[in-house]
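Would you mind keeping the following structure in view while I ask a few things?
Heads up, one of the protein chains got dropped from this complex, but the rest are sitting where they should.
The letters A and B name the chains in turn, as written, and every chain counts its residues from 1.
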Amino acid sequence: MDIATFVQVLDSTLRLATPLLFACLAGLISERAGVFDIGLEVKMLGAAFMAAAIAFVSGNVWIGVAAAVAGSVLMSLVHGGAAITFRGNQRISGVAINFLAAGITVVIAQNWFRQGGRTPSLSGDARMARIDLPFAENLRDVPVIGPVYHGILSGPAPLVYVAFLCVPATWYLLFRTRFGLRLRAVGENPAAVDTAGVSVIGLRFAAVAICGVLCGLAGAYLSTGLSAGFVKDMTAGRGFIALAAMIFAKWRPWQAMGAVLLFGLLEAVANRFQNIDIFGVAVPVQAMQALPYILTVVILAGFVGKAIPPRAGGAAYVKEH
Amino acid sequence: MSGNGRIPNWADVTLVPLVSVLLAFILSGILIWAIGESPWAAVKLMVEGAFGSSYGWGYTLYYATNFMFTGLAVAVAFQARLFNIGGEGQALLGGLGVALVCLYIPWPHWSLALLAACAGAAGFGALWALIPGYLQARRGSHIVITTIMFNFIAASLLGYVLVNVLRPQGSQDPSSPRFPAEVALPKLHEMLALVGIPFSRVPPVNISLLIAVGMCFAVWFLLWRTRLGYQIRAFGESEPAAEYAGISPARITIYVMLISGALAGLMAVNSVMGEQQRLVLNAVEGAGFIGIAVALMGRNHPFGVFLAAILFGFLYQGGAELALWTSIPRELIVVIQALVILFTGALDNMVRIPIARLFALRGAR
Partner (left out) sequence: MITARIVFARPSDPRMSLTHPPQMRQETAASDIPAIELRGICKAFGPVQANKDISIRVRRGTIHGIVGENGAGKSTLMSILYGFYRADAGEILINGRPTEIPDSLSAIRAGIGMVFQHFKLVENFTVLENVILGAEGSALLRPSLAKARGLLKDLAREFELNVDPDALIENLSVGHQQRVEILKALYREADILILDEPTGVLTPSEADHLFRILRGLKEQGKTIILITHKLREIMDVTDDVSVMRRGEMVATRATAQTSPTELAELMVGRKVLLRVEKTPATPGEEVLRVQSLRLVDGQGVERLRGLDFTIRAGEILGIAGVAGNGQSELLEVLAGLRPATGQAWLRGAVLPLSGPGADAQTRRATAVAHVPEDRHRRGLVLNFHAWENTALGYHNDPAYNPTPWKMDNDAIIRDTSAKMAAFDVRPPDPQLKASGFSGGNQQKIVLAREIEHAPDLLLVGQPTRGVDIGAIEFIHQRLIRLRDAGAAILLVSVELDEIMALSDRIVVMFDGRIMGERLPEKTNAQELGLLMAGMA
């Protein structure tokens, strides 16, 4: 494999990992607070639609991003209402919201744009601009550093940088702030938080809202950064890969970044090559696609280090003494 | 303490789901109105499209057949408090089972092929559910997550098999060759013709409908008339009590997942063998997920599943008609389905508590 191909693959790894990273951190914060969320996929989808639609109508990508975040937060709050307020089954609510957004985006897209459930292609200011780092062109021909700096680090949309900055930010929030301490506590033992005089419902809604914001950014990047417009089912299982990455990382932010980079790499490689020859064995592309899920099952099964979810996860809080 | 359980049984099984569905319909109606169509006209179109002719009935029942299988699959698992959202993947694998049986064995008559295809579909579906079941029972991996993962793994596996193994030479289409004509299942119009009832020849509804109805009865019998069913329900209601009674949680989990996966797999007999007559990539078309809505709406009871499956069959057929004649896309049905899951599943308390209050008021008077 020549260096140009290598750089290309790494570059696309970074771009493909970005929505995964947003969604993965979103799920991580929600689940750390004890609210399971299998609706990451569809919050991304809804946000992707909102971003593309509003960016197209307004001609400004950032208005689109704001709309995406708003739409995604709204969906999060529906999930929160069902899971936290009405103490419904969090997984069933997640499934319901998955369908809700999958259907409603197409219905509205068809109604607004009449292009078979897609938005028109975005261009100009309605698309996310690239950020070119300084001296990228000058350094282009320097061996090793040049291709890495010019081909990988420079050039992606601003949300890519935001996504990777969210990793230390999430870590800091969870492990160095009062809010983080309470958030983790509410996912482990809500009774401890409640008897300490802190609102369980408030904390969980806050976590769910943050989850919505991050999913909104993931979706916005998908339709305005990675591609130019919304198409039906464009998330294509990314929300579930993010969920897998979260479990793979055992609900920890830095490890989550590692997991999404790995899964992004798998996707980039699968996109670029049809069959990969590893030590004389042809690995079919489908195996690359399935690998994130298989790895997650292996982790879940505890064959390689057990993944233990937050202890109060998935259960609504009911007061009892 | 919130008044749960104060609802009479009849209201719990009829009123609560009906109110939930009504709420879902009202919200969908608002959505239709919001996109500039008339909800009333839409309902009329749907009802006429689904029930106005034997053509419409045929499609409604064809879809309902799929949903009975996947709905039963989810319902059986729910009885043991296991949430199997892997129906989609299990049905995909069931389709593979059907295809292998139909393609590689020369069958003299459809009836023999049907028996073997049922075995193949159920076997492959059960196998695909066995792994998450085993992992939950023995390794404590949560079944919701593993079955989601297995849906994706199944899709990849099927993609590989179709592209690299089953695809006929020279074909660009990732699908298997057509099945031989001998294994074509008798359609409903042929069966009804035997007793002199005319029925549209177009819709794919076939003898699998009878198998699905039979399965509704079989699952009811299993749950309420057999020892295994008793153990499944006891385990679902209270795990400590089941342990006390000497019921092995691990064994029941595995049995239930095998049964659930087999039921989901059987769906492929209707869709792959009854309709498509070959194996294609998206043979299941989301029916695995609709099974969740069907089971929730049917209160995890086979008779409820039967009725809910027909309701969803109506929605699917009616929705297709709607998409044909208006600017409302088919995805509207997905929205309705989502709302039904939301109200009957996750927001159950929102519907139940006011109803309980009403009954409390009436009781107080």
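As a convention for this text, contacts are C-beta pairs under 8 Å (C-beta built on N, C-alpha and C of every residue); 3 or more make two chains touch, one makes a residue touch a chain.
This one's a predicted model, so the numbers in the text were calculated from it and none came from an experiment.
Colleague: Check the options A:L100, A:A185 or A:M246 and report the residue that touches the missing chain.
Modeller: Only one of A:L100, A:A185 or A:M246 touches the chain omitted from view, namely A:A185.
Colleague: Can you work out which residue in A:V193, A:A206, A:A245 or A:L266 touches the chain that's missing from view?
Modeller: With A:V193, A:A206, A:A245 or A:L266 as choices, the missing chain is touched by A:V193.
Colleague: Looking at the full complex, which residue from B:T14, B:S53, B:T226 or B:S327 touches the chain that isn't shown here?
Modeller: Checking the options B:T14, B:S53, B:T226 or B:S327, the one contacting the hidden chain is B:T226.
Colleague: So that we can see where the missing chain sits, which residues of subunit A does it touch?
Modeller: Touching the missing chain: residues 175-182, 184-185, 188-189, 191-198, 311, 319, 321.
Colleague: For subunit B, which positions touch the chain that isn't shown here?
Modeller: 1, 5, 224-227, 229-231, 233-234, 237-238, 240-248
Here, only the chains that are shown with their structure count from here on.
Colleague: Round to the nearest whole Å and give the separation of the Cα centres of subunit A and subunit B.
Modeller: Each chain's C-alpha centroid was found; their separation is 30 Å.
Colleague: Across the complex, what residues on subunit B touch subunit A?
Modeller: Listed in rising order, the residues of subunit B that touch subunit A are 31, 35-36, 83, 85, 135, 139-142, 144-146, 148-150, 152-153, 156-157, 159-160, 163-164, 289, 292, 296, 327-329, 331-339, 341-342, 345-350.
Colleague: Can you list the subunit A residues touching subunit B in their complex?
Modeller: So the residues of subunit A in touch with subunit B come to 38, 78, 81-83, 86-93, 95-100, 102-104, 106-108, 110-111, 114, 117, 237, 240, 243-244, 247, 284, 286-287, 289-290, 293-294, 296-297, 300-303, 309.
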